[in-house]
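Questions regarding the structure given below will be posed in turn.
All protein chains but one are shown at their positions in the complex.
Take a look at chain A:
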Amino acid sequence: MKKLINDPSSVVRDALIGIAAAHPELRIDHENRIIYRGDTPKKGKVGLISGGGSGHEPLHGGFVGYGMLDAACAGEVFTSPTPDQMLEATKQVDGGAGVLHIVKNYTGDVLNFEMAAELAASETGVAVESVVTNDDVAVQDSLWTAGRRGVGVTVLLEKIVGAAAEAGQDLAQIAALARRINESGRSMGMALTSCTVPAAGKPTFDLPEGEMELGVGIHGEPGRTRVPTGTARDIAAQLVDPILRDLDFVGSPVIVMLNGMGGTPLLELYLMFGEVAAILNRSGVTVARNLVGNYITSLEMTGCSVTVLKTDNDMLKLWDAPVNTAGLRWGA
């Protein structure tokens, strides 16, 4: 294993020290591993918190700031943070208008956020709502699985809901908006290589030359099928087709995110976006906004994911509203 780390067991701690050094506008609670906006809590604004395993940067810490999250709880690499972190963040960001927990649908994240919400209810007077994202079409949603994973839509949701909170919407409105966004978005990912969790020291799975994992998640977990690699055009079709089969996007403006898994050059991500946009165009889907880059990653994995979100004018207005975070910044 070759990595820019001091010790596998101190990766998250050391990275938080670096984030604090790079971003004096943020407040870092090193003990509880929470990244806060410098100005939280804001009186009367709904507090937004998220969190998850580390290794997906810029998600979630990179999205803390004006127009997005109030706090992000960092877990170990690919491991959910713990209820006491989320409880502490909930207390800290409440400006009297309640707090929304944004949770990606993974068993660990859901269980820990559930316990945090229970603790918040019994130990504090803070009103808490939770939204669980589950946009990954690679996973069959049935009684027989843990359900679809929360992936790319989480990024778009944090941006749009962040703008709504900034605009003064109340907790019920914001929770409803968050659920509507989740229901309107779909994602699909693929990997060309695996990734190495520092504590494990070797790649999570072995992916030989000429093969790719289709339907891969964001934790280096194997995907649903292993297939031969193809051209970018072929791969784009294999990502977009299941998304379009799952939800009808025709007739509404969509936001498309072409997301890198961490190890793929922007050159290839833009190349892929061109292919994806062409397919959407041919399918009669109107791409109103886009995001190309590494936003929800899986350490150094190479590969990408596509997220398509059906929107309306109100949602687009919130998307266009100013945002000022380490990972996403415009208009501010």
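Things worth noting here:
What we mean here is this: a contact is a pair of C-beta atoms (placed from the backbone, for glycine too) under 8 Å apart; a residue touches a chain by one contact, two chains touch by 3 or more; residues count from 1.
Everything below uses one rule, namely that contacts and distances are computed from a predicted model.
The chain that is not shown carries the UniProt protein name "Dihydroxyacetone kinase subunit L", picked from "ABC transporter permease", "Cytochrome d ubiquinol oxidase subunit II", "Dihydroxyacetone kinase subunit L" or "Tryptophan 7-halogenase". Note that of A:95, A:108, A:242 or A:293, the residue touching the chain absent from this view is A:108. If you put the hidden chain back, the residue from A:76, A:94 or A:275 that touches it is A:76. The residue from A:185, A:217, A:303 or A:327 that touches the chain not shown here is A:217.
Not every partner is drawn; the one left out touches chain A at residues 53, 75-84, 106-108, 111-112, 114-115, 138-140, 144-146, 149, 197, 199-200, 204-205, 217, 219-222, 224.
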